[in-house]
Structure formats: C-alpha cells, structure tokens
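The complex appears here without one of its protein chains, the remainder shown in place.
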Amino acid sequence: MSRFGYVAPKSVADTIHLLHDCETRGERAQILAGGTDVIVQMRTFDREPRTLVDVKYIEELNRVSIEDNETYIGAAIPSGVLNENQKLKSLYPGLLESADLIGSTQIQGRASIGGNLCNSSPAGDTIPALIANAAKCLIAGTHGTRNVPVEDFVTGVGTNCMTRTEFLLGLILPRPRPRTQDAYLRFIPRTEMDIAVVGAGVSLTLDHDRVCTHARVGIGAVAPTPLLVTKAAEALIGTQCDETSLQAAADACRAAASPITDKRGTVVYRRKVVGVLCYRAGVIARDRILNGQN
Amino acid sequence: MAEAVREFTAIGTRPIRPDGVEKVTGKANFGADFSLPGMLYGKVLRSPYAHARVKGIDLSEAKAMEGVFSVITSADFPKENPSDMSCNILAREKVLYHGHALAAVAARSQSIAEEAINSIKVEYEVLQPVLSADAALAEDAPLVDENLRTNGDESFMPSNVAATVHYERGDVDKGFEKADYIVEEEYRIPSAHQGYIEPHACVADVNEKGRASVWCCTQGAFEVRNYISEVLQKKISDIKVTPSEIGGGFGGKTVVYVEPVAVRLSELAGRPVKMVMNREEVFRATGPCSATVCRVKVGANKDGIITAAKAWMAYEAGAFPGSPVTPGCMSIFAPYDLKNFVIDGLDVLVNKPKVAAYRAPGAPQSMHAMESAVDELARKLNMDPIDLRLKNAADEGTEAPYGPKYPAIGLVECLKAAKVHPNYVNKPAKDVGRGVAVGFWFNIGMQSSAEIWVAPNGAVTIMEGSPDIGGSRASMCLMAAETLGIPYDSINAVIGDTESTGFCNLTGGSRTTFATGLAVVRACEDVIAECKRRAAMTWDLDTEQVDWENGFAVPRPGVNIEAEPLSFAELAKTAGRTGGPLVGRASVNAQGAGACFSVNWTDVTVDRDTGKVDVQAFTAVQDAGRAIHPSYVEGQMQGGAVQGIGWALNEEYIYDDNGVLENASFLDYRIPVASDVPMIDCQIVEVPNPSHPYGVRGVGETPIVAPLAATANAVREVLGFRINDLPMSPPRVLEALDNAS
Partner (left out) sequence: MSKVHVELNVNGQPEEVLCEPQQSLLDLLRDELHLTGTKEGCGTGDCGACTVLMDERLVCSCLVLAPEANGKKVVTVEGIADQNGLHVVQQKLLEHAALQCGVCTPGFVVAAKALLDKNPDPDETTIRYWLAGNLCRCTGYDKIIRAVQDAAQELKATTTS
C-alpha cells in the first residue's frame, strides 16, 4: 500500500535525483514549498499518497539577488519575507503587492511566488504581476536549467510547462528601466481571504514628456491561464496614459478575456471588471512614475 | 440622556468572566479537545449524490481491515419507526442530499478510518434531485419523500409540501382599498450557514453494561441525551452527557449529527470513539438555514398608517420537514399594530441538508421582506423611515399578529432612541446611502435548574446546565452577586453534566440569562432563606424577624435585640455548627420571556464599476430589558450585526445543477473578516421585562434580524433602485446596475 513520504533535499542535484527516482518507480512526487496549496489539496480533493519534496532547504530557492540588469527571486521565499525587502519593494511595488495579497498574514508566512506560479491556477495573484514585469522562470531538470517567459509557463488550469522531473528554481526579472513602475489589482468580494475573481497587472515606462515608451499588461482569472495582453500594451505605448488610452487598454483586456461563470463570478462580470482593474492599475502605475517614486 | 440613578451594585457592571483566563490561555476544553485511553477515531461515509436510492452497501473490505473495530450503517440503528433525526444521521433506503451520511467506521487512527471509508462500496440508483422551493412546488416535481402528505393529511396526494401555516386578522381587501400607496414585491434569500468556528465533535464511551458516556460540544447536554435515547432507543438513565466548552452554535448545535453514531460505534467496538467533523462536512451535512421566497404586499394611507398587509412565503426545509416557516410567519409583521393582514407559509422539502435553527430562526428572511417593503412605503410617502415605523409600532397592549397581547415591550423606545442618536442625526455624506430596519424575536423561557453551594469561606459555586456560548457564566455570577449581596469575585459558575445538575433546556431562544438566570436568582433566594433561618437560630429569633440586606442578615426593624449583623461569610463559616453546609436550589419553567425589538441602521457606499458594497458605519439600538453584563449584550448585538451584514452581502449556499454545494469552505463561503466591517456602535435600551426579577429579556437572536433589510435599504438608497434578492454580491449588484442603465 502506498503511503505518504517526506524528504527535504539540500541541493538542486539531490532534488532532481529524487524526482527522477520517483518517476522511474512510477511513484508520485510533489514539490512542497509553502504548502498553502499542496496541503489544502491533500486535505480536500486530492488525497492520494505521494512523496513530498520540501525545497525550502535549497539555497537557490531562498536567495534574492538584485543586480544591475536583473533581479533573481528564489521560488520558495514566503511572501511575508519578500515584503520585508525594501529594495525589492521599491523596484517592483506591484509584484510585491500581488504577493502581499495572497491569503492572510499566516498564509503569507509560508506562501511563495514560486508556489503560486507552479500551482498554475488561472487566478494566482502573482502571475499577472510577473507577466507585467516580463519575468522569466528558471527551471532545473536532468539536463541542467532552462528559461521560460512567465507568460508561456502556465499551459492550462493547474498545468504548466515543466515535466515531472523538473522544478522551478526562481524568477528572473529585468531591472526596470528608468521611470518604470508597476501595479497589480485584483477583485475579491471581501477585503481579504478570497481568491481573485479578476486580476490585472500593469507595468509602464514613461519618458520625460510623460509619453509611454514601454508597457506590459497581464490579466488573471479571466481565461484558462493568466494572459499577456499585447494589445492593451499597444494601446498605451505612445500615449500619456490618459483616460482615452487607458480605456482602450481596458477594452483590449476585455477582448482578450475568455472567462467562465463559476461560484466566484460570471462571464459578464469578469469581462467587465478586468477592464476596470486594468484601467485602475494603469492609473496607479502611471501616478507612481509621475509622483517620482523612482 | 441623564444617567439613571444606579439601582444595582453588581448588575450593569462589566467584570471579567469567570472562565476567561482558561479561554485566553488555551486551557479551556472544547469539543475536540477531549481524549480517552484506547480511543478510536470515527469517520463517516457520505453520499456523492443529492438524491439516490441505495441498492446495496458492501462493508466487507472495511470490516476486514486491520485496525478497524466497528463499521455501521442505519441497519445497526433500531429498525422500527426511525425519527427524521435518525434517518438524517444515517440514511436508510434513500440518500436525500449530497453529503448525507450513510455509513461510519471506528479505527485505530484517522488514516485507517479514512481508508476503511474509501473501501466501502455502495450501489446507487441516481434519482432526479429537487433543488429549490420553486422546483419542489412545480407540478410533476419529483418527490423527496414519497410518503409525505401535507400536514399529515392522508386525504392529500403525496407532495413536497410538509406543512402549511396561516394567520389572518380583519379584512385585507378592505384594508388595501383604504391604502393610498401599495408596495408589492418578491424577495429571495439563499441558505446561509451558522458558521460557528468549532466543528461538531464528540467522544463516546459505552461500557460493558451498555451505559454511554458522551462528551460533546452542544447547546444542550440534556437534549443530546434525549436525542441519543430516541435514536438508539436507549434508556435515558443509561446515557450521561458532559458538555464541553462550545465554540459557537447559533442554533446549529441544538441538534446532533455524530453523537449517536459515536455511541453505536463505541458500543460495537468496546472502546471509546472520537468523532470530529471537518469543515467541509460541516458545510455539506449540518443544518444551514432555510432558503426562502417571500412575497409581501403592504398598503398605507396618506398619513402613513398601514391599512393592510399580506405575505406568502416558502421556506426550504431541506430533506426532512421542519423549516422555521412558523416563526417566519409569526415574526414578519410583529413590529406593527395591524388591523388587517393575511400570512401564508409553506414548509417545503428539497434535496439539501436538513435545515437547523440559525439565530432567530425564520425571522431574518421574512422580516427582510417586510422591512424592505416598509422602506419603499416610506419613500412613496416621503416620510422618515423611523417616523413611519413609529406611526405603526406595536407597543404594550398591542395584539401581536400571532395572537397574544404584548406586555411591556421596547420597540417605541428603541425607535425614539434611534431618532435622536447622533449617528442618525448626522446625515450621511453624498454617495453614502443609509438604510434603517427593525428587528424582533419572541424569546423563550422553558426549563432550567440551578444550585448554589456555599464554601466555608463564603465563596459561592453556581451549578447550572446552560452551556456558556457568550459569557453567560458572568451574567449568572452577577445576578447571584446582586441577589446575595456579595462580591462578584467570590462567585464561580459551573456548567454541569446531565448527572450533576438538574434538567435544563438548551442554550437557545435567547433563554439562558432569562430562564437559567431566573433559576439562579431563585436558588440564591433559597440560600438567603436558609441564611435567615441560621441567623434567627443564632439570635434566638423567629425567621420572620430576620431581614437580608446587602449580604447581611439583620434583625427586622422593630425587633428588639442587640445583635451585630451577620455577614454571608460569617454565616458560611459557622454553617457547620448551625445545621450543615449552606446550599440552595431552584428549578423553573420560565414564562414570559419578553419579546426583544431592535432598530438598526447602516451607511454604505457602492463601487459602481465593480458592484462592491462597503459598509461604512453600523449602529444597533436594542431593548435588553436589563443588561446584566452590558459588554456581553453589546457583543451579541455586534456579532449578530456582522452575521447579518455577511448574509446581506456575500454569504450564500451555491449549488450546482446536481445539488452539489460548490462553496463548502470558509474560503468561498464568505463570512465577514475583520477588515470587512466597521466598528458596530451599540445603544442598549432598557424596558424591563416584568417576568424577570431584574427585568432581563433575551438579547441573543434579535441582532441578526434587522441587518439584512437595513443593508438592503442602504444599498437601495445609494443605487436609486432596489435589489430584492440577497446576497447583494458584487456580480449581482453590477448586473443590476447594468440593467438599470
């Protein structure tokens, strides 16, 4: 009879070995970061025994490094810890806000960005914010590591591009250009403790004439996967991100969305509100630049 | 308002509750905190279908499993005339809702128990489920219970309507003819769950002679004893129930789910069995409250006098009869002095869990309808909503719609207090909407007993049987302190098990401070009588010649004797020499619980782009009769207000087309969190209840009634139109805004 197991490897190589061993034996292995998705699933709809591979003792998954042209964020760092990093917060306020929205103070003591991404829910809060920040996923496997743009990482509801013998080491974010800011907003019926009904992340770069030179927009919970909305970005680039262009970006998000009706919201609702949030997040990112937060 | 001269020394103060330290340090034992040596873990198999015939159950694998000690189905319950409760606890021929219990096991560990449950094979014939009152009332609706006839009348064809309720007075048609304005609307509310934080839990231990000891979290240990006795056809004297601390109930822990199962499992296993529901089971299989449809028509003349009112309502009972449609009908017009009305109600079976009481059962739904309609009337009349209610308010002597004449009640006082309350006088800002509504609950009395034991140092123990869900021990101690004239700190209150205290009905119906409080006061008076007797003996006087004043026995004025007053402590100390320990006791079947009215108003904003309603301010004014411990009265008002806000805005049972509850977790069944709500301002009004020595009325249930309509009326004010159905969740509000534009 198969049983649960728990292992806590100390290195990337050991982890790959473990995953590989389980794979060849035909046993189920699952990476455990903060456990706020894994354990909930184990207690509810996915009770099948497995070996849990705790990756929190691996250096690569716990490191933050901020270099001149890029930033690396270890996959397993709890959002509560990330949010104590003022440097990160000033570089990617929207991303950090998205991590700060996950669950309660208690959940944030454990929940990681890597877990949020690998859980690959359409509603994962950090994913649109990562998309807006053009993050790349650093994935380790038997043949070394590879990079995948975050918008290509999630492939469907709860599925992603990693094989069973791969795992996520961390996220690589380009250092924001001068006069760049991001913002993330989500809609939930309460003020806390809900899964996003809709989410939108926006990153903007404005030149000194306040004209937008670069933009990225990511949206969540309105399609089987979080989406990069290029058309929304195009609606903003070359404008001053005024009401008209923000409205156009909002409409582009609505057009890109293919939501469903479920217990958390309806098709009509999600489509409408994704535009509202894109607009509002755009205003926040724009005003962050104009108010000289960077 | 001028502060009244204090009549009391203890009552009305706010001391720390006697069980407080244990509760802030984690030492208090709740339902799941109790364990016994050799204990097994029980688990339940639940139906994956909302409606199905059970063709066969194969338990063989579970029974053979290492570590499994007993496995039961309803076949292991007594066969003859099972009660609805019995069939709810373990299904018989049919499973009647998704999550309906069907079998149970007891095993050495939780994981073995779970494996055993998974190994049970059941063959079902899936039937079409009935998932709403509308569907249940439709012609050709599938029958939840093929043998059910309305009101038990064999001359009817079987149907899903278990019972009908009817009240009327005067002539409604004539009344509506006299009306200048009429409002007629339909309001729908889905089921909500009580949402107590502690899941149901118990440990049962049956000895070799069949005597059962049960520890559980319940609102009434004696009721649990009765239920176990009924379901298992066991002698009451063979069952002992010890109530643990209870982590919330709100009506949901007035019935049993796991206790009889644990007893039967223990009986067969010969070992103690612990059963703890998980949160998903609590949502799926314990009583939520009724989903309802209410149609109301109200008419008023130009002066704002309501000339007629009519109501029709259907309450979903779940899979077994017994929705609170009767109290729903009785309460709908209770705040008003009406000459002409008709009320009709239906108790309707559907394939959903059997509903249980939830705070003022039935009233929030029906009164939401009436209070929304009255709000619309006020708008038509261009009249302040409090003024309109004052014009029609029931008062002492008014004949209640459900029959009796009201004794002294506090509705008018509450309305008047609200009208001049600074939070009401200050008008809301632009874009902020205010809504007002009235709440009501009957309250009940029933049976309670209490004993008072006096230690040689004058310390007092109160022994009573009402599980303390909200600080009632403190209120008992305060009433005892007041009556005996001794310090609050020298008194402790203990909740006994069914073999250490006299019979006591459950904590519910807002009866504890009233009825058990009455028993405590009477028991204290019994002690005082004894104290007077002992003092009289000491002084060689007749008992009639001794008075009791502020904790001292004193010779009655005019009695010619040189005697120092004898304190309670001295009498206690010398009790051994004057006839033995001081004890007092009393039992009551309390009458005249005294209805409780409230007025609530709230200020809200609405985000027109997302449909989200934000509660900015909330004020509750309520008649407590007499607030024994004002903080705990306010606590009831605040807790009820927030439950009501939750129900109005986000709480709802969401089912899919197969009758599977889609939001069986606190993540998606959205009770308010701390950041969702503002402070809840309270004003306690005191119109003493003539049937209680200190004037107590129950205060626990009324608080949840008014917030539904108050919130709906506030949203109505901001939006400029009404959303009749609850909850006013963001998608519903946004859809309404879209439709309106």
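By letter and in written order, the chains are A and B; residue numbering begins at 1 in each of them.
By definition in this document, a contact is a pair of C-beta atoms (placed from the backbone, for glycine too) under 8 Å apart; a residue touches a chain by one contact, two chains touch by 3 or more.
Keep in mind it's a predicted model, so treat the numbers as computed, not measured.
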Quiz item: Which of the displayed chains are touched by the chain that has been omitted?
Solution: A, B
Practice problem: Can you work out which residue in B:11, B:32, B:54 or B:162 touches the chain that's missing from view? | Solution: B:32
Quiz prompt | Residue among A:11, A:106 or A:142 that touches the chain left out of view | solution = A:106
Quiz item: Which residue from A:193, A:223 or A:290 sits in contact with the chain not drawn here?
Solution: A:193
Quiz item: Where the complex has a chain not shown, which of B:82, B:129, B:175 or B:199 is the residue touching it?
Solution: B:199
Practice problem: Have a look at B:9, B:111 or B:578 and name the one touching the chain we're not showing. | Solution: B:111
Quiz item: Tell me, which residues in chain B touch the chain that this view leaves out?
Solution: 14, 16-17, 19-21, 23-30, 32-33, 35, 109, 111, 194-199, 245-250, 276, 278-279, 469-471, 629, 631-632, 634-636, 638-643, 665-667, 671-675, 677, 679-680
Quiz prompt | Absent-chain interface as seen on chain A, which is shown | solution = 3-6, 8, 32, 34-36, 39-40, 42-44, 49, 52, 54, 56, 78, 80-81, 103-107, 109-110, 191-193
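Rule of thumb we're sticking to: only the chains that are shown with their structure count from here on.
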Self-check item: Centroid spacing, where centroids are CA-atom means, of chain A and chain B in whole angstrom
Solution: 44
Quiz item: For chain B, which residues count as touching chain A in their complex?
Solution: 114, 278, 280, 609-612, 649-650, 654, 662-663, 665-668, 670, 672-673, 675-676, 729-731, 734-735, 738
Quiz prompt | Complex contact set, residues of chain A against chain B | solution = 43-44, 47, 187, 189-195, 197, 262-266, 268-269, 272-273, 276
